[in-house]
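Every protein chain of the complex appears in place save one, which is left out.
When the chains are written out, they are named A, B, C, D and E in that same order, and each has its own residue count from 1.
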Amino acid sequence: MTVISILGFILIIIGLWGMLTQKNIIKMIIGFSIIDTGLHLVIVSIGFIKGRTAPIISKAVEGLDTGKNFIDPVPSALVLTAIVIGLAITALMLVYAVKLFRFKRSLQIEDFEELKW
Amino acid sequence: MDSSAIAKVIYDISALMAVSGIVLSFIRLIKGPTIADRAVSLDVMTIIAISIIVYIAAITGRIIYLDVALVYGLISFLGVVAIARYLERGF
Amino acid sequence: MSLIIIIFLGIIMIAAAVLALYLKNLVAAIISAGVISLLASVLYLFLAAPDVAMTEAAIGSGLTTIVFLLAFNKIRSDRED
Amino acid sequence: MAKRFITLLLIALLAYMFLPFIVEVDETSQLNRVAEKYVTAGPLELGAANLVTAVIVTYRGLDTLGEIVVLFIAAVGIGFLLRKPSKKKIAAPKRSSSEILRTGSDFLIPLLILFGVYIFTHGHLTPGGGFQGGVVLTSAALLFMLSNTEARFNKQLTEVIESVSGIFYLIIGILGLILAGGFLDSRFLQLGEMGRLFSAGAIPIIYSIIGIKVGMELIGILEKLRKEEI
Amino acid sequence: MKYFKSWFLLSIFLFIFWLLLAGTDLQELIVGIAVSILISSILVKNISVFDDIKISLKAFICTIVYICIFMVELIKSNFDVAFRVLHPKLPINPGIVKVRTELKSKLGRIILANSITLTPGTLTVEIQEDYYYIHWIDVTAEDIDRSTELIVKKFEKYLEVIFG
Partner (left out) sequence: MMLAGALITFLGAAFLLLGSIGLLRMPDVYNRMQAGTKTSTLGSILFLIGIAVGFGFKVFIAKILILILFILITNPISSHTLARAAHFFGIELTESTVRDNLKEDEEGDR
């Protein structure tokens, strides 16, 4: 569905904008998770084919030709694992943010100037 | 027009009404002066979203989609409780 | 019919994304970010991917919010002493 | 202000570059060759009703193994970052949860655990699976954490269960290598009748192990994030 | 032996839940019995909710009557909310009042609290021992006895029979 892939693209753009312009570290992480969601929407919508159904054989689709009635299962599988990894990465980033807060007592990105050039 | 076609139209209208319910609660999420208001609006939105998931399962004829609604209801309950416990410093 | 629902939900998702970036209160921003995942998992059902919808509902809207709140709790208790 | 303008320009450029890929995704009416093979041969070869599960567990089993390793590394990294205690000694007193929440969680926790088990044992029949089931198990533990402020999880126990299930995962993979076609091939057990619980070879077993492992790992992450005296 | 009743009821409860989830195929039944017995054996020492259930004919009849009353109250409460929301002047007169309950069992208390939350114009805010603090959208009573009479009594007499 083109609508959903455009929606995912807009979400990616908004998340990127947020990551680049926000000064608060937590807001940057939120921007990252928005990018994540948008990217997953785009990938799954590429696998969709109009008029077809989910690749699960049950009573509702019994006897139909699987090759002609199912969508592509590979993007679903990829995204499924990507979501779990996204959670782990978010948790790791948040722990870094907590550590940075302990170090400088601040979450604003301007206060971290050791590596500035 | 036979009765099942009319019924389909009524189901569609009901789904649209549910979606507009989500929109209205989202307005409360935008306005909500406190965090508790926003959490209430999140709660209502998830319940309406469960109804919409069941509607999708019905019109596409795939009963297995109902499992998604179950997980959804459960986890959203946890989210609201977590926000409440964060507010009252219970972690 | 499903197109109308998708457009409505999409508009809410975009508004929630902007809101999540520009709300001052961080917890409110997290709730708003949770709404994005929440509605995304409804959209996955329209894309015929119930597995992804289930994972997104469980992880994206539930656990991510809770992990954020746990981190905030740490920051809050650090800030107070 | 100039900075903001440059960012806007950059993002606009990016959007201009990538928009054609998104909009002009040709709305195919055909599956590509790999997907076609998975979709048509999957039910016959593996006996799994849910083809996404077939792709995750068997056809792309190595990817899943890598993903579990990434999850493990993230958990280890979190533990490593949070190992040093801060100077603070006494945590502020916490407000205990209300009686309703405590009784309600007593009632809901068995249901949640059962539901998690249902989801990861039926991964080959319904849109569930190990990752979702693991998350539901985690949510049962989380409800316990939220309703009892001073409750602690036995750290050794979760770690032992996690490592044992990891070892079992590898053993089953090697069994597939010896008895069937390749690493993590699930066909060394009977395929059974499609649509029933004991079918699809070893897929339910592998997915149950993944579910337990993911659940324990996520519980470990949450527990590390929750401890107040670190 | 102390935990037997609780263990048994929990297993039956979990097994019914499994049946509703998975259906009645023979293989599902086997796995369902195994899983529900395993879970209830692990958790039985930590869960005390199921001790309070009384099994008798009178309790059963009271349960059915209670469910009917609860459904009627739920529907009434929805029309109440609809009336208040659609009324142009928004007729509310809210306040937090204190009521007393005589129930002792945990399960009875939570069911009472949930019923109060779902019935017309009331919302449980806090429980402290025998006192419930209730947000009431239209405060009509002055003292604690009168509000107890109005809010709690209609459920309490049945719950007392069911849970003691």
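What we mean here is this: a contact is a pair of C-beta atoms (placed from the backbone, for glycine too) under 8 Å apart; a residue touches a chain by one contact, two chains touch by 3 or more.
These numbers come from a predicted model, not from an experiment.
Asks: Considering the complete complex, which visible chains touch the unshown chain?
Replies: Answer for the hidden chain's contacts among shown chains: B, D, E.
Asks: If you put the missing chain back, which residues of subunit E would it touch?
Replies: 17, 20-21, 23, 74-75, 77-78, 81-82, 84-86, 90, 92-98, 113-114, 117-118, 121-126, 133, 135, 137, 139
Asks: Name, in rising order, the residues on subunit B that touch the hidden chain in the full complex.
Replies: On the subunit B side, contact with the omitted chain comes from 3-4, 6-8, 10-11, 13-15, 17-18, 20-25, 27-28, 34-37, 39-41, 43-44, 47-48, 50-51, 54-55, 58, 63, 66-67, 69-70, 73-74, 77, 80-81, 83-85, 87-88.
Asks: Which subunit D residues touch the hidden chain?
Replies: 95, 97-98, 100-101, 104, 107-108
Note that in this section only the chains that are shown with their structure count from here on.
Asks: Apart from subunit D, how do the chains cluster through contacts, with nothing moved?
Replies: Subunit D out, touching clusters read A, B, C | E.
Asks: Determine the set of chains touching subunit A that also touch subunit E.
Replies: Of all the chains present, those in contact with both subunit A and subunit E are D.
Asks: Cα centroid separation between subunit A and subunit B, in whole Å?
Replies: Each chain reduced to its C-alpha mean, subunit A and subunit B end up 21 Å apart.
Asks: Just give me the whole-number Å value for how far the CA centre of subunit A lies from that of subunit D.
Replies: Centre-to-centre distance between subunit A and subunit D: 16 Å.
Asks: Pull out every residue in subunit D that's touching 2 or more other chains.
Replies: Within subunit D, the residues that touch at least two other chains are 50, 52, 86, 92, 115, 126-129, 131-132, 135-136, 139, 142, 218, 221, 225-226.
Asks: Of all residues in subunit E, which are in touch with two or more distinct other chains?
Replies: none
Asks: Note which residues of subunit C are touching subunit D in the complex, please.
Replies: 49-51, 53-55, 58-59, 62-63, 66-67, 70-71, 73-74, 77-78, 80-81
Asks: Provide the residue numbers of subunit C that touch subunit B in the complex, in ascending order.
Replies: 1-2, 4-5, 8-9, 12, 15-16, 19, 25, 27-28, 31-32, 34-35, 38-39, 41-42, 45-46, 50, 53-54, 57-58, 61-63, 65-66, 69-70, 72-73
Asks: Help me check something: in the complex, which residues belonging to subunit D touch subunit A?
Replies: Where subunit D meets subunit A, its residues are 4, 7-8, 10-11, 14-15, 18-19, 22-23, 25, 27-32, 34-36, 38-40, 42-43, 49-52, 54-56, 60, 63-64, 67, 70-71, 74-75, 77-78, 81-82, 86, 125-127, 129, 131, 194-195, 214, 218, 221, 225.
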